[in-house]
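Omission of a single protein chain aside, the complex is shown with its protein chains in their original locations.
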Amino acid sequence: MSYFEHVAPIRYAGAKTDDPLAFRHYDPSRVILGKRMDEHLRLAVCYWHSFVWPGMDMFGAGTFQRPWQQAGDLMAQAHAKADAAFDFFQRLGAPFYTFHDTDVAPEGANLAEYSRNFAAMVDVLEAKQAQTGMKLLWGTANLFSHPRYAAGAASSPQPEVFAYAASQVFHAMGATHRLGGANYVLWGGREGYDTLLNTDLRRERAQLGRFFQMVVEHKHKLGFQGTILIEPKPQEPTKHQYDYDTATVYGFLKEFGLEREVKVNLEANHATLAGHSFHHEVATAISLGVFGSIDANRGDPQNGWDTDQFPNSVEELTLVMYEILQAGGFTTGGFNFDTKVRRQSVDAADLFHGHVGAIDALALALERAAKMIDDDRLAAFKAQRYAGWDAGLGQQILDGGYTLQALADEAAKRDLRPGHVSGQQERLENLVNRYIYG
Amino acid sequence: MSYFEHVAPIRYAGAKTDDPLAFRHYDPSRVILGKRMDEHLRLAVCYWHSFVWPGMDMFGAGTFQRPWQQAGDLMAQAHAKADAAFDFFQRLGAPFYTFHDTDVAPEGANLAEYSRNFAAMVDVLEAKQAQTGMKLLWGTANLFSHPRYAAGAASSPQPEVFAYAASQVFHAMGATHRLGGANYVLWGGREGYDTLLNTDLRRERAQLGRFFQMVVEHKHKLGFQGTILIEPKPQEPTKHQYDYDTATVYGFLKEFGLEREVKVNLEANHATLAGHSFHHEVATAISLGVFGSIDANRGDPQNGWDTDQFPNSVEELTLVMYEILQAGGFTTGGFNFDTKVRRQSVDAADLFHGHVGAIDALALALERAAKMIDDDRLAAFKAQRYAGWDAGLGQQILDGGYTLQALADEAAKRDLRPGHVSGQQERLENLVNRYIYG
Amino acid sequence: MSYFEHVAPIRYAGAKTDDPLAFRHYDPSRVILGKRMDEHLRLAVCYWHSFVWPGMDMFGAGTFQRPWQQAGDLMAQAHAKADAAFDFFQRLGAPFYTFHDTDVAPEGANLAEYSRNFAAMVDVLEAKQAQTGMKLLWGTANLFSHPRYAAGAASSPQPEVFAYAASQVFHAMGATHRLGGANYVLWGGREGYDTLLNTDLRRERAQLGRFFQMVVEHKHKLGFQGTILIEPKPQEPTKHQYDYDTATVYGFLKEFGLEREVKVNLEANHATLAGHSFHHEVATAISLGVFGSIDANRGDPQNGWDTDQFPNSVEELTLVMYEILQAGGFTTGGFNFDTKVRRQSVDAADLFHGHVGAIDALALALERAAKMIDDDRLAAFKAQRYAGWDAGLGQQILDGGYTLQALADEAAKRDLRPGHVSGQQERLENLVNRYIYG
Partner (left out) sequence: MSYFEHVAPIRYAGAKTDDPLAFRHYDPSRVILGKRMDEHLRLAVCYWHSFVWPGMDMFGAGTFQRPWQQAGDLMAQAHAKADAAFDFFQRLGAPFYTFHDTDVAPEGANLAEYSRNFAAMVDVLEAKQAQTGMKLLWGTANLFSHPRYAAGAASSPQPEVFAYAASQVFHAMGATHRLGGANYVLWGGREGYDTLLNTDLRRERAQLGRFFQMVVEHKHKLGFQGTILIEPKPQEPTKHQYDYDTATVYGFLKEFGLEREVKVNLEANHATLAGHSFHHEVATAISLGVFGSIDANRGDPQNGWDTDQFPNSVEELTLVMYEILQAGGFTTGGFNFDTKVRRQSVDAADLFHGHVGAIDALALALERAAKMIDDDRLAAFKAQRYAGWDAGLGQQILDGGYTLQALADEAAKRDLRPGHVSGQQERLENLVNRYIYG
């Protein structure tokens, strides 16, 4: 019998329902701004938090004790886990999923075992995708959990570790391609440093740069049509991670000539750990032309580590959704729930509560943001605010029509005495609340 | 009579002195690693905090009430302030100073008054430099205090504000050139946003990019040999500043083709506000080839704003100095005290205590770091740690000798099973303490 | 002509209105849970941010240039400011206001001038209250702006400063009493330290303790029926403020025997600066029996200083309102807008936008929280969760029925093997969103 047997498939039941395990706002086929809700949101469930993590933390043992987490044969566990995962996916009704290589198959004692185990489980995933219609939003390789990666993978001081990592990525990219994945993600969980005292920043950046170039070259050789994504994170478990935030990743991509090849997979909790709002990271990535996909979660504003909670702030998500819609929506990306139920939330139903609430929050945010787009007073305000740059002096400046001296002369000649014009922040904040609260 | 009359010029008196207003470690002519201490440190006193700021904060009025801050004629005050400043510089014995245009001359009601006032005071500064031998480490323009800059200068929605700012920079660069300044600094105090709701990130970045290009073009036209420096800061007074940190500035420079023309002026307190250690920002700038100069101060680890305290941690400064020495030392840069005495430190002597303590801390750090360089066990450790990348597999990977697939094949063929090697962080930390504490 | 002449009095116009300067949700006379909205919320406008602060910050001059902020006679300005303030209060329609002594009257050169100026302006305020029906939520004394208070007021190293502060509080309490104030607030803006090196913590706490005791004794002598409130804040402008947070204030009150005499005035932005959620501070104060009043504002989660923005998160405010309603609502307290428009928001209308949006956010939060109370599933869940403590073993433990040893014996005898029960955090979070988003 399925672990999730007692949870009926989640259905859209409208806002009036009293059923805590129904969608109240997510109606997949509802058309908003000319596109179905499910096509807008491209929701994905992750394998690692929901099916691999046992509920342990740095101060305590696992609390979940799922059936497939009991001691026993590792390949048998992998099969049981896949059964549970796909059962969950179907009951939930999200169209996509995501995984690391070592989430779905036992790591094995060496590369031969690794590739054998992984290949076997990719067969299983392929069959399950065919049976269920589930799609892969992205795949990735776990280059941070095994002790060999303690000092980094591509940025390891040992080339053999780089080679091992390259091998895993080679297999994970192949699997992602075969499973029709829409993207391939690189998260450098240990690509950073614990102390500068033993670290050569320039060398490690060069290693990382070469690694990403190899990945991009391989993508083209493979004929993979998806997007390569880097996931910024500022720290944890390292003291400092090289993919700190979007702006840092952008500079890195420029340095290695990869800015047209690679985009970012942005995580809300990583944004806030980096000292930015989630909104900021999304808007920055869009403005730099590197926006790719989202790891939808939230952190705790008072806690300085990755809590990976389910996103539930419609206020925050509406602004994020507005930016994405304004930029034309996702292409290959989507909203992946890189989220975990709390260690105290041990019931099978809790896994559903977390996802259902988050999906409804995204659906509400989509609906509210669509209203903002329909009647785009924010965009109109901005257009008017910057109008001076679209013609005359402003345009000439941007077009290179002035040297510094010529512009100083011009300013003197005109005796410019510009005053400040109100930025109307409070009025605009109220406007957003009107879209959200009607 | 001079405001500082009662403070005798500060002299080096050795570590045994009981005089709180003598240098105990800073002996300008002492040679370390083949260079005089003063040439290593290139110490500068800033005009703004020490002579302009009246001791006010957001919760209270100025406490200092220096003679030149009393009500009265603004040009007369500017002269009195210059007298006091140069008297202080000489009594202290730091060879450099730094200023904003509006620190030294009254802003005036329009550009004509501005340029007249500023030109008059630049004459004064030039004469004083000649009399005293003081040198200018860098000049800059204040593009953040006047209400016109409330929404930014180069990134303002109004092109007229951009033009006004260009005018100030034109004059400030001219003055810096004329006064023999070693660098010219751009600090974008309000180049950022208060809310994304009224902000067009892409436009504002384009405006900033053009502004910096104009500055660089003007530098060459002017024949200015100094370095153009951007000073990263993450926030305050804005919610988010575009020059967030070194990595962000690097990406910006790459985007606008300026990475060979512009370097960074790093401030300790800005580094920590950005979520980095000061050491990190210096090491990062060096590794990216954009290290320029230092605003030497410290923040308070428990306070989330720019406290601009005098640097006094020899432990922190030794690591910073080690990085700078390893990279060959300053070229045009130096240590500028972007520091202010506490609002409670109202005595004239307090200004000396702050600077003397900071100078001695830097002198101690220089001496300790020189020992680290003399006997460079950290560098030796790193060389050995990364040795695998200097030949064989490592070198071939970096040289592009492998595709991802070829490397995966190689790893499988060799059946690589790399283990983790200790990073020896604790041993290296102890080693640093041995250099510091003998 | 009034500065606010062009802004018509704000009226409730319902959610459908397109008027940005109408209330869409705040309908003062609407009855919720048996009480009018205005009686629930007890809204107050503050004098200092809205009428005193000129729009300056640490990096720039004032941008507002209100008519009553121009150079001139200080008492004439005070009258003009009072006219503008009461005109604003009436147009806005909030029933209460709040002030510091030196907000309403010029400080004067000594105590005699101070008390004369203040007395004159209290007459003016009294007359204006009579004319307009405005009420005073609370008064307070500014013990932090003048240079004499640079090292604290009650915690100053100089008893004369303590005496000066006592004098101000004596006059401010008298004025508050005369004006029918509902509370008297003590905010210790500089009661803290900048460095421990010059600070005697035990002495300063004793001074503060005596000060508060004197205030409480005076309250009773005066016959003032209002509540004495302490406002916790962790830091800024000091490095550390003694009234750090609610828990710290509670310990202080217990030490000096004041826990039944004094309550707390909680500010959202101070809560988050102290590392707590606003919700936490309110819930903690209620659970300790010291909840008094609210300074309604918000900080910026990415900025480490008091931004005092207008509250606009209905999500956050609903939880706060729920706690307050559950505890029986305000007695003498209310929601005071300790908020300022952004320095860029220079228009007179911006002052209205800020307040109108905040009032509507509170009205929405009240309505949502009332739904939570009507159908209190959270309380029901908690009651059931802790049911074990209401009888049997739990009750006996709390009643002192067991020694440690007796309980250990009991546990062994029963061979207790308690398992963990799900905390259902995700389900409860979804439930809250249902109340908020329908």
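As written, the chains take the letters A, B and C, and residue 1 is the first residue of each chain.
Keep in mind that, in the parts below, a contact is a pair of C-beta atoms (placed from the backbone, for glycine too) under 8 Å apart; a residue touches a chain by one contact, two chains touch by 3 or more.
This is a predicted model, so every value here is computed, not measured.
Of the candidate positions B:Val7, B:Ala165 or B:Val314, contact with the hidden chain is made by B:Val314. The hidden chain makes contact, of the residues A:Arg190, A:Lys254, A:Arg298 or A:His353, with A:Arg190.
Contact with the omitted chain, checked across C:Val45, C:Ala78, C:Leu143 or C:Ala166, is made by C:Ala166.
Of the options C:Arg24, C:Lys263 or C:His280, the residue whose C-beta touches the omitted chain is C:His280. Within the entire complex, the positions of chain C that touch the omitted partner chain are 110-112, 115, 147-151, 157-164, 166-167, 169-171, 173, 194-203, 205-207, 210, 214-215, 217-218, 221, 234, 240, 244-245, 247-248, 250-252, 254-255, 274-276, 279-280, 283-284, 287-288, 319, 378, 381-382, 385-386, 388-389, 392-394, 397-398, 400, 402-405, 407-408, 410-412, 415-421, 423-425, 428-429, 432.
Not every partner is drawn; the one left out touches chain B at residues 15, 20, 24-25, 63, 272, 275-277, 280, 301-302, 310, 312-315, 341-342, 344-347, 349-350, 353-354, 356-357, 360-361, 364, 420, 422-427, 429-431, 433-434, 436-438. Residue-level contact of chain A with the missing chain is found at 55, 57-63, 144-147, 149-151, 189-190, 194-195, 235-237, 239-240, 273, 300, 302-306, 342-344, 346.
Please note the rule applied: only the chains that are shown with their structure count from here on.
Chain A and chain B have CA centres that are 36 Å apart. Within chain B, the positions touching two or more other chains are listed as 147, 149-151, 194-195, 235, 240.
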